[in-house]
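Only one protein chain is missing from this complex, and each of the others stays in its spot.
Chain IDs A, B and C follow the sequence of writing; residue 1 opens each chain.
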Amino acid sequence: MTVRTDLALEAREMIDEKRSERLKYKNELPDGMNVNTKETEHMTITDITIESKEAERIIGKKKGRYVTIEIKNPELNTNELQEAPAKALASYLTMFISGLNKTEPEIMVAGLGNRHITADSLGPKVIDKIVVTRHVKNMNRAEIDRRLGSVCAVSPGVMGITGIETGEIIRGMISTVKPDILLAVDALASRKTSRVNATVQISDTGIVPGSGVGNHRMELSADTLKIPVIAIGVPTVVDAATLVRDMLESAGASACIEAVKESKAADMVVTPKNIDIAIERMASVISGGINMATHAGLDIREINEYLM
Amino acid sequence: MTVRTDLALEAREMIDEKRSERLKYKNELPDGMNVNTKETEHMTITDITIESKEAERIIGKKKGRYVTIEIKNPELNTNELQEAPAKALASYLTMFISGLNKTEPEIMVAGLGNRHITADSLGPKVIDKIVVTRHVKNMNRAEIDRRLGSVCAVSPGVMGITGIETGEIIRGMISTVKPDILLAVDALASRKTSRVNATVQISDTGIVPGSGVGNHRMELSADTLKIPVIAIGVPTVVDAATLVRDMLESAGASACIEAVKESKAADMVVTPKNIDIAIERMASVISGGINMATHAGLDIREINEYLM
Amino acid sequence: MTVRTDLALEAREMIDEKRSERLKYKNELPDGMNVNTKETEHMTITDITIESKEAERIIGKKKGRYVTIEIKNPELNTNELQEAPAKALASYLTMFISGLNKTEPEIMVAGLGNRHITADSLGPKVIDKIVVTRHVKNMNRAEIDRRLGSVCAVSPGVMGITGIETGEIIRGMISTVKPDILLAVDALASRKTSRVNATVQISDTGIVPGSGVGNHRMELSADTLKIPVIAIGVPTVVDAATLVRDMLESAGASACIEAVKESKAADMVVTPKNIDIAIERMASVISGGINMATHAGLDIREINEYLM
Partner (left out) sequence: MTVRTDLALEAREMIDEKRSERLKYKNELPDGMNVNTKETEHMTITDITIESKEAERIIGKKKGRYVTIEIKNPELNTNELQEAPAKALASYLTMFISGLNKTEPEIMVAGLGNRHITADSLGPKVIDKIVVTRHVKNMNRAEIDRRLGSVCAVSPGVMGITGIETGEIIRGMISTVKPDILLAVDALASRKTSRVNATVQISDTGIVPGSGVGNHRMELSADTLKIPVIAIGVPTVVDAATLVRDMLESAGASACIEAVKESKAADMVVTPKNIDIAIERMASVISGGINMATHAGLDIREINEYLM
């Protein structure tokens, strides 16, 4: 009954917890690991870099950079509160993309997951809201808005419905479409219910197996796809076993864990009651951020007009 | 942090558990409470009657009859396995309905819940699959299949979307439509993840407040609606707090409960990953059972033809 | 093969056409009928009043007031273009409502039609976007935004799915909910493809039988429901037979009409290819207008926050 998390932020918190038990002091980080945290009115933003094998081993996440945007009180739903994380996502995406030094890069957005399973439908829902332009740019028409980047968007589906590894489908599409960069959007699993549908993780490491609700075995990364992969993930569920284990530990009841292991909660997930609405909202946040980052200079209002 | 269950079956199990701790013996029932259990190849059927105030108090459920159909290995999905519970539901509904001694009763089926929230959408989904005939019967045409009963079906929606108590809407529709019997279908909460989307409870007590995922405050019963109400419920979620509390107790870690109380899991629910498919399946089981019971003599194949 | 239109505007155009054939002059109106047309940047607004039996007979529409908002170039989709008709609808609704001289009226919005048939789904889709407040107002809480009116919203469904006349369901709900005014939203049929999903008709005459795609036989009006009914309709289809007949006439080929009569186009409808998107858009326009008119003082931005 191991803790399952796709967030580097949480992997890091777990180190602290373990150490605090052993060494009675917190916040000592392994060499080659840096963590910077920034507070804004509506968000807590944590920027983690993992640079050494040692750090990789301890935290159990691949070398690379992980930025986590946590939305404060997601229950208050003002336009402002929706735009803030979208803009933050846009600026970090811009940073990741410009770091790749491609001039006018052609970008493919891949929405992973199963549109027929709410908790796994974030990726496909984001794709429906992306301002795609690749087909128009290719026409080289004069009247095209020059501020638009070249963007295409695909929903590869899941193996249970296609009979094909998600990675194989994407590799195939990359072979003909030849984008410079892949943005992969997926639903993740978190340790803490408070982070569900209220957190966005952006990383340059690609997506590692066993994510969120879905079952995408083949790693999607520069290693497997031969182009840079920027992963955007949102925890949409907490694994039920993880929730219980965490609660037992924090309740100092580690003793019970063995007993609880037997429970049939294994293939159950914990979600908020309003998950359907929350997923729609996060799909708007993610698509908004991607649209702003890939079509620099367009504001949210203009982007919405392209989408209407 | 109290255990939440809408199943009389589970309320009864809890008595046993408490007693087993106190008195070290199981299965002693309060006076005025009878429990009969029947095993079939695909189902366990428990028939509970509560007849005394004492029994009412101890089990915390209203006087009346509660039949629970538990599907064994719901993960195997053969047609047979879908038809068995639908037929069992049909026969118990027929028993409840004929017990009301109405000749050719006009039946209204009400699907409670919110069609936009998967875990609460069972009721509205059932309504979409009901063979409605009231409008045709009223035409008194010669060619009408005489085996058809008089059935109408409504989805009152939820207060968050309508701004109206579900009970007020139904009372209003009853005042003009004047059915003889109301069948109310709703999503419930269970204690055990193993029962989620695998159990049907039929009772003649109406639906009491605080059910499942939704928030239907006004009781729907003969007292409030002035016509007999037969409730059909399916647990679609386990309250996260309940899951944890149960696991702690069964792990003999009652000590931790206090500590765990603080957890923010309160408004979270535990669901299977495949809830969207499971709800579709249970909607077919429930609508199948209702269609067979209300249109006596039609078999599943004929009913599907009416629905196509 | 008669022309089918639910728009008073078009009924009036037809008089002109007939006359122009007979009398070779246009625009003479029967006594007791007034028509005022207003052009704005984005809309043409026609305000028709029918006051005499004679006018009623000639135009074939009930005595009352019919305001039609036609959106110019609906294909350009700027936010401005979506807000203009919503605001125009809001101001005419405010006019109709205040004309009824009710202080703080309780308003029920009824979304007619079948949510599972795209061309008939406008009403239910509007209901999903209404800011409902009746349940909150009833709590009489101090913190409630005083600018909010008392609004509830219902989707009665269609007879094919409920087995009940739409009018019976609404009459029943009115009997318990006791609203002061009913706003009935429905999909209509138009004569001209150019008006499909680009026109809104508001009238104080209620909804007369045979509207749009659906099949709502019982008239919903002050006569049948005993409270004032304001109807809001949007043409979502053109009856195929009507389209052809119109084209033949305008092509001066009236001769062919007889022959064409035989065609099997009777139960076919003409829709734009993008009907699914167009219906979503019109649902936003209608719900936006209703929300602004019923919650005076809230602007679109604030309303969206209530809905998020």
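Note that in this section a residue touches a chain if its C-beta (ideal position, glycine included) is under 8 Å from a C-beta of that chain, and two chains touch if they have at least 3 such contacts.
Not measured: the values here are computed from a predicted model.
> Report, in label order, the displayed chains that the undisplayed chain touches.
A, B, C
> So which of A:M14, A:L29 or A:M173 would be touching the chain we can't see?
A:M173
> From the listed residues A:V132, A:A231 or A:V285, report the one that touches the chain absent from this view.
Of these options, the touching residue for the absent chain is A:V132.
> May I ask which residue of C:R146, C:K273 or C:R301 touches the chain that does not appear here?
C:K273
> From the listed residues C:M33, C:I48 or C:L243, report the one that touches the chain absent from this view.
Of all options in C:M33, C:I48 or C:L243, contact with the hidden chain holds for C:L243.
> For subunit B, enumerate the residues touching the unshown chain of the complex.
77-79, 82, 281, 301, 304-305, 308
> In the full complex, which residues of subunit A touch the absent chain?
116, 127-128, 132-136, 151-155, 157, 159-165, 168-169, 171-177
> Just the residue numbers, please: which parts of subunit C touch the chain that's not shown?
116-120, 193-194, 196, 213, 237-238, 240, 243-244, 247-248, 250-253, 255-256, 259-260, 263-265, 267-277
In this section, only the chains that are shown with their structure count from here on.
> Roughly how far is subunit A from subunit B, going centre to centre by Cα mean, in whole Å?
38
> Mind checking the centre-to-centre distance between subunit A and subunit C? Centres are C-alpha means, answer in whole Å.
Each chain's C-alpha centroid was found; their separation is 44 Å.
> Spell out, as numbers or ranges, the residues of subunit C touching 2 or more other chains.
none
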